[in-house]
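A protein chain is absent from this complex, but the other protein chains hold their places.
Here the chain labels run A, B, C and D in written order, and each chain numbers its own residues starting at 1.
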Amino acid sequence: MTADAHPAPYLLKVDGITVDFDGFKAIDNFSMTLDRGQLRVLIGPNGAGKSTLCDTIIGRVQSAAGRVSFNDEDITNLPEYEIVRRGICRKFQTPGVLPSLSVRDNLAVAAQKDRRWWRGFGRGVRKAEAVRVDEILEQVGLAARATTLAADLAHGEKQWLEIGMVVATEAELLLLDEPTAGMGPNETSKTAKLIHSLLGKHAVLVIDHDMSFVEELGAKVTVMHQGKFLKQGSVAQVRADPEVAAVYLGRAKE
Amino acid sequence: METLLKMEAVTAAYGQSQVLWDIDLDIHKGGAVALIGRNGVGKTTLLRTIMGVQKAASGVIRFNGADVTAQKPHERARGGIGFVPQGRHVFAHLSVEENLTTGLSALAGRGRGLIGQGVPDHIFDLFPKLAQIRHRKAGVLSGGEQQQLAIGRALAGQPKLLLLDEPTEGIQPNVVQQIEEALRRVRTELGVTIVIVEQYLDFAWSFADEYCVLMRGRMIRRGTTAQDSAADVAHLVNV
Amino acid sequence: MTTSTRYVLAAGMAFGLGQAALAQDETVNVGVLQSLSGTMAISEVTVKNAEIMAIDEINAAGGVMGHQIKAVIEDGASDPAIFAQKATKLIQNDDVVTVFGGWTSASRKAMLPVFERADNLLWYPVQFEGNECSANIMYSGAQPNQQILPAYTWAKDQGKESYFLVGSDYVFPRTANMIVKKHIDEDGLSLAGEEYVPLGGTDFSAVIAKIRAAQPDIIFNTLNGDSNVSFFKQLASAGISIEDTPVMSFSIGEQEAQAMGVSLVEGSYAAWNYFETLPGEANEAFIAQYRDAYGANAAVTDPMLHGYLNVYAWKAAVEAAGAFDVDEVRAAAVDLDVDTPMGTVSFAPNQSLRQTAYVGELNESGKFDILWQSEGMIEPQPYDPLTFPNKSCDLSAG
Amino acid sequence: MTDHPIFKHGWIVVLAVGICAPALLSSYDLNLLGRFLAMAILAIGIVLIWGEAGILTLGQGVFFGMGGYCIAMYLKLSSLEAGALPDFMEWSGVSALPWWWVPFANPVLALLAIIVVPAVFSGVFAWLVFRRRIVGVYFALITQAVALTFATLLTSQQNTTGGYNGLTGFQTIFGLELGTTDGNRTLYWVTLAILALVFAATRWLIGSRYGTVLRATRDGENRVRFLGYNTTPYKVVAFALSAVFAAIGGALFTLHAGVVSPAFVGVVPSIEMIVWVAVGGRHSLWGAISGVLIVNFAKDMISSALPEAWLYVLGLVFILVVMFLPNGLAGLVDDLWQKYRTRDGSNDMAGSTGALEESK
Partner (left out) sequence: MLDATLLAGQVFNGFSVASLFVLAALGLALSFGLMRVINMAHGEMLMLGGYLAYLTYLVVPGPLAILVAMPVAFLGAALLGAVLELTVIRKLAARPLDTLLATWGVSLILQQAARSIFGPIGVGVTAPDWLNTGFLLAGVYIPSTRLFILAVAVVVLAVLGLVIARTRLGLLVRAVNQDRMMAAASGINVRRVDLAVFCLGTGIAGLAGVVLSLLGPVTPSVGQSYIVPAFLVVVMGGLGSMVGTTVAAIILGLVSAISQIFLDVSMSQVLMLLSVIVFLQFRPQGVVATRSRALEE
């Protein structure tokens, strides 16, 4: 299927990406696609290249070969803020909140539609954005903490705040890198619900290790191993796959 | 049995987010303990806390009878803890031999005289490959070679306790065999006590005599590999 | 502490200062304003010492018209804005009748409006580039026609035909050299080169390369301060000897020569209006007294002497006028003979000092052997007629 | 930001005392205070760029000087008869007014230049450096080199800048006689008013969305980039604004001091400007103003009485403040206030100021 013939069939198309760190191939000719509004979970053992893949999509890491297109537009190696403005936003593994800003301001910065500097010379937040921030505060359960400085949040709260920030950008594609790290079972389950509520409007790519969480998400799973594509399918299919079990529990057979 | 490492109610945190909760751990001399659990449950942090590169927020760590909680990493290394971290952390711009030589620093205080004598032969004996490539820069080595180097470097300091964080991660299977074999010799021939973080349960079971399962920063299960089977804990680790 | 209390505090302190500084019955305040800190402190502290010494002498001898003089000493901190600030303070808060001080042209220029506005009088002790005359300043330092031009004339008479000008990059060297260049041109001699190095500059490699290439008969050196050491050292190490290529310096006095190490500059020339080696009892007495107070090795230099004579000139003018009033003092000062260690001098109507020019050669003991002196006193000319034909200084009109 | 009641409502008192100061102070001390308030305008710019944006600049003297020269060039020309040249140009053999002096004959253009010249210069410079993502220590060192170079350049171009002497000998500005008691008083009020204006504007800016993004950039520039912001123009604008504030301060200072010269521009004065703000508190506008007043009044008193001691005091105070009071006196006041309030049992929801340090 070529992009030329049809209106963009995929939201995201990763095509043969290779990332080389001084001779070590963190990602090796990896391809995948993602539809609009779809949820996808990316799993794989440590060092499989999952985070690096996100880095490459978002423009933090330069790819040596291959091509990333988004909405049928080539975004390979654009500056990161340009990629974000086209509608991709990412939550990092360690929470990337802005410590000396309040929770509300963190979200407001993310929610601001017009990110050009001269549009910032106003005091209040635009009404639509303020409404959006309030919605998200409710959604991520931080309404009561709105005036707290982000630095003073608990770990799980920071995770939610960052998910909230990513959502607030209204990006079409959200990349969530380990959104439940450091959360308890209840929080994890809430996070799964939160992610479900985002679907349709956003496509979401989740990286996580917590299989109960992945199960709860109930989405298609892509398995990576040593920078390569390994398997793709439902949670049950992946679970049943001997090759996947092997990379997790034992040796991949020669 | 004599206790080599004892952790009492150790907690650790990155900034304000706690990652380890109330860890109690006893490791007897000569033992081998496998830490297992899914990614992100705190195994790596636990090793880092033992090494001292991550500060314990509370609790006490005793090593070889002494309270080392307040000690800096290099003091713990000199006390006899060797560390093979996740991602190997070889000094990429140093040659293999130089990497191994840095490991000798841990001998300061215990055997300063040995520092000048260069890399001990038994390391090349364990990892013959390293002898062949001793003048190459570590940065250009394959993952397996780097891993052998990282282990060799830790052993150069003649540790009493060796901490290994996923030593077989991302390494070709044939090299994995060599590394496993070498680690067994480290245990048996050198008498080094080992704490290993390991994803692969079959290796964990064949290598360690005890296992600990971590989940969300807490130790949820402990036992001996002789009594419990790997299948009993697979659901705690598996996809 | 809140900002508001601080305002009140500051106000209170300032008020207190003003009160305390009011003159008492018999005492008359004069200001002494030199840089006691910063880059210029090296030079200016010695001038301050000489000025204070003169004031102390005068007080010991009964003061001025029966009044004891109190010197209010302020630090100009080598910063023109602070000079202006402190001059204002001296005049407004300390009610000084006159001020002795300044060294750099920058400090004088910054103080000038303050003195003009308050109609007070500044006694300025250092040789400078001219191009200025204010009714509120008495210029006792040499004008260009009293130092640099006589030196040029002397060199010309010695048969020097090509001149290399080296200076620090600021007003005095640039203006002085501009005047010299005009005269070189007028006399049909040749300019071998002209180079400037930033104040405090230490790298002369390029300058010296150009000197080597140009092979001048003489170097006119208007470098300031420490740059001189670097210049002479690098000159020597570049194999350019002072015997072959003489150097005439305009800012190296006895103090500088001693500090630089005499061997480095021995045999080089300097032009001044005063040398420690000038004959005369008054000079010997002055030197003896200064060394008594500031150490046996203390150097005595031209600006110091001008600082010292300024105080005596002021005293003489006050006594001649019979008043401390500025207008009367400056009127009385003109054409009034004052006996000083450098002989009897007087101020011309343009308020600059008539004085003799000397060329000296530095000997191995760090003193200058006087080679030449001008025929009598030279009338000061703030504007060199050749260079600035349309300019003149006429204070009677203002 | 300092948030306790003294600062919340105390500004009315402070402003009132400020307005009445001419009645309380001698003409000389008023002039001194006026100079310091002009410096405080610069200090507010440093709070913006250093405190808020986290960018240390060691070159504010450059812009302080630019403002000073802009106004001084106008004053110089306006004190001359039409067609005449400033004296130093005549001695330097300049026969016609250089082109870049010409606009400064016009008072409106000269006032405009105080803002435009530093804004353009700082903007271009900052853009060149920030776009290559050069930050932190590197940026600080480059700005220091700019300060040195600009001072050297001003000194060396004597024929058009007045060189080491700078520009002086000003008479009147807009009919206001400079240096007189009346002139001083008016000038003082103008300075106070502009300071209040700049203060209010900066307050507003810090509270605006722009200010929020700027602080966000300090906290985590990467995070902000990955939220879709191009952070470079934000930083460039902050730097340019701080430069403009410095220039306004410099212009007013020049009017108070009656002189502008390269002595304001170089490396040492530029770092001293940072000292004021470090002592007062880099994150607090009130702190910065207090810092300027405290350090400079202390300098005025100590350096006259004990010129030798001043540099020891300055050096030591700076070391101690940086090591033990990174948020300056304002931070200390804040901490004490927090402690007092917690002991008082009232709420502690306002959050800690410690977070600011943690973000480093």
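The criterion applied here is as follows: contacts are C-beta pairs under 8 Å (C-beta built on N, C-alpha and C of every residue); 3 or more make two chains touch, one makes a residue touch a chain.
Treat the numbers as computed from the prediction; the structure is a model and nothing was measured.
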Chains in view touching the one left out: B, C, D
Candidate in contact with the missing chain, chosen from D:Gln144, D:Asn184, D:Thr254 or D:Ser290: D:Gln144
Contact partner of the left-out chain, one of C:Gly239, C:Pro279, C:Gly376 or C:Pro389: C:Gly239
Of B:Glu8, B:Asp26, B:Glu98 or B:Asp228, the residue in touch with the unshown chain: B:Glu98
Chain not shown: contacting residue from B:Arg153, B:Arg187 or B:Arg216: B:Arg153
Options B:Gly30, B:Gly59 or B:Pro73, residue touching the unrepresented chain: B:Pro73
Chain D residues that touch the omitted chain in the full complex: 56, 125, 128-129, 132-138, 140-142, 144-146, 148-149, 152-153, 155-156, 221-222, 225, 267, 271, 274, 278, 308, 311-312, 314-319, 322-323, 326, 360
Interface with the undisplayed chain - residues on chain B: 51-53, 72-74, 77-78, 83, 85, 89, 91-94, 98, 101-108, 115, 153-154, 157
Residue ranges of chain C at the interface with the undisplayed chain: 39, 41-42, 45, 169, 195-198, 200-203, 205-207, 209-210, 212-213, 226, 229-230, 233-234, 236-239, 255, 259-261, 263-264
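As a working rule, only the chains that are shown with their structure count from here on.
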Which of A-D and C-D has more C-beta pairs touching across its chains: C-D
Length of the line joining the C-alpha centres of chain B and chain D, rounded to whole Å: 55
Mean-CA-position distance for chain D and chain C (Å): 35
Gap in Å, rounded to a whole number, between the CA centres of chain C and chain B: 76
Shared-contact residues (touching 2 or more other chains) in chain D: 358
For chain A, residues contacting two or more additional chains: 151-152
Contact graph of the chains (line, ring, star, complete, other): line
Full enumeration of touching chain pairs: A-B, A-D, C-D
Complex interface listing, chain A residues touching chain D: 58, 60, 79-81, 84-85, 89-90, 92, 96-102, 105-106, 108-110, 112, 115-117, 119-123, 125, 147-149, 151-152, 165, 169
Parts of chain D lying in touch with chain C, wherever the complex brings them together: 6, 10, 13-14, 17-18, 21, 24-29, 31-33, 35, 87-88, 90-93, 152, 155-156, 158-159, 163-166, 168-170, 178-180, 253, 257-259, 261, 263-264, 286, 289-290, 293-294, 297, 301, 303-304, 307-308, 310-311, 329
Chain D-touching residues of chain C, taken from the complex the two chains share: 1-4, 6-8, 10-11, 13-15, 17-18, 36-37, 41, 74-75, 77-81, 84-86, 88-89, 92-93, 104-106, 109-110, 112-114, 117, 129, 131-132, 169-171, 174-175, 178, 196, 198-199, 387-388, 391
